[in-house]
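Below you'll find the structure I mean.
Heads up, one of the protein chains got dropped from this complex, but the rest are sitting where they should.
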Amino acid sequence: MQIFMYILLGFLVVCAIAVSVSRNLLNAIAIFMSYSLVMSVIWLLLESPDLAITEAAVGAGVTSVLFFITLKKIHAMIEMDDGGKKQEEEKEEGENEPEDQ
Amino acid sequence: MSRKISEESYRKTRSFRLHQWFTGEKDLFLDQVEMKPQEPFTESKKVKKKREKEKQKMLDQIYNLERNRKTGPFQTLYRVVSVLFCICMVSLFLVAVSYLPPLGDAGNPANNEVPQRYIENGLQETGAVNIVTGMILDYRAFDTLGESHVLFIATCAVLILLRLDGNKKKLQEEEASDSAHEPENDVILQTVAKIVVPPIMIFGIYVILGGHLGPGGGFSGGAIIGAGLILYLNAFGFEKTERFFTAKTYKWMCFGALGCYCLAKSYSFFTGANHIESIIPLGTPGAILSSGLILILNICVGIVVAGTMYTFYVMFRKGGF
Partner (left out) sequence: MDLSNLMHNYPEAVSMILFAIGFSNLLLQKNLIKKIIGLNIMDTAMYLFLALKGYIVGRSAPIVTDGVQSVEAYINPIPAGLVLTGIVVSVSVSALMLSLTIRLYRRFHTLNLDEISTMLKKEGL
């Protein structure tokens, strides 16, 4: 039980650091989704099933969907499909790509 | 005795001039200071162009994106200071944590007489088997009412920010860019949605209705139903969902649920301070129709949360129903 808790908490910290260092916004949001899911497992271990259900539905589900739809709205998903081509085109057009450098 | 001086001699005195200047009848220094009428500011077109060009050049230089991206010293300083600040903060926190009482101990100051009262008398007073639900929907029901209003207000704010109504062209553009990178009728998604959406909905309804019997309640069940609606929308498009869920539906749903909640709880303003007792009997603990008002309030909260989640998604996606 204690070892399981150690592993989950370590996973949380690793996820939080990975979110901040990842260059790709889509990856960052997917990592944040897994962070929320692990958080809900931790709440199950802490004997709060209400919180676990709410976090799994809200944190991992709806929040991530909202993040994804925002990425789609700011055209950050298109770059992933076409690889580097789209980025070059955008640079030529003078638009700045949404990912930070 | 004072002596009355003549008008002419008075006019020569300083006090008269001061009075005159004070009331603004005549400028005191009009004759003494030489003043030229001001000429209108003129410059030739060439000079003007040059001046504007210089100003633009200066602005471009100061606010140059490429150059600002590379400016070293301030950025480095900012980064170093913020990292130092975070390290100081976390070390302070860790020192504080090291002085906290041991985790999981029954004698912690957080475990005082309040949770004791909730646990020992909660079942008799609220009728809810799940003590957390009994607490947030009965003892602390006004807290949850404010919570539901926060959700409603957040939806209103998102609606104000992202609404594109009245601008047909922009709306069409948005829709075109929205569906540009999606397959029209995705067979896999539609088949999976057909199978998965009904169980999701039923599970959400079960979680809401069983809020007082086990883990769950309005918040989690509402979020599950909202997620199911979002999946349905993604699979079948806006035409199918707009048959039963439009902005008007959301408005009336939220209004009805919040109004029902308000009415159910505000009677305590008239009957006195105790809002735990109600005319609805508590019933047998463990039965689905028990625990008085909690079931109704759970349904209200669930409706508000489900509508809010779905409306967030639709606003982000399309900018208006």
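For clarity, chains are labelled A and B in written order, and residue numbers in each chain start from 1.
FYI, a residue touches a chain if its C-beta (ideal position, glycine included) is under 8 Å from a C-beta of that chain, and two chains touch if they have at least 3 such contacts.
All of these numbers come straight from a predicted model, not from anything done at the bench.
Novice: Since one chain is left out of the picture, which of the remaining chains does it touch in the full complex?
Specialist: Answer for the hidden chain's contacts among shown chains: A, B.
Novice: Given that one chain is not shown, which residue among B:S6, B:S98 or B:N185 touches it?
Specialist: B:S98
Novice: Using the touch definition from the top, which of B:R79, B:K194 or B:K240 touches the missing chain?
Specialist: B:R79
Novice: Hey, which chain A residues sit against the chain that's not shown?
Specialist: Residue positions of chain A that touch the missing chain: 5-6, 9, 12-13, 16-17, 19-20, 25, 28-29, 32, 35-36, 39, 42-43, 46-51, 54-55, 58-59, 62-63, 66-67, 70-71, 73-74, 95-96, 98-100.
Novice: Just the residue numbers, please: which parts of chain B touch the chain that's not shown?
Specialist: These residues of chain B touch the chain that is not shown: 59-60, 63, 65, 68-69, 79, 82-83, 85-87, 89-90, 93-95, 97-100, 102-106, 108, 110-111, 114-116, 118-120, 122-123, 129-132, 135-136, 140, 143-144, 147, 150-151, 154-155, 157-158, 161-162, 214-215, 217, 219, 223, 285, 305, 308-309, 312, 315-316.
Everything below uses one rule, namely that only the chains that are shown with their structure count from here on.
Novice: Using mean CA coordinates as chain centres, what's the chain A-chain B distance in Å?
Specialist: 22
Novice: Which bits of chain A are touching chain B when the two form their complex?
Specialist: 48-50, 52-54, 57-58, 61-62, 65-66, 69-70, 72-73, 75, 77-78, 81, 96, 101
Novice: Where on chain B is chain A touching in the complex?
Specialist: 65, 69, 130, 132-133, 177-178, 181, 207, 214-217, 219-220, 223-224, 226-227, 230, 309, 312-313, 316-317
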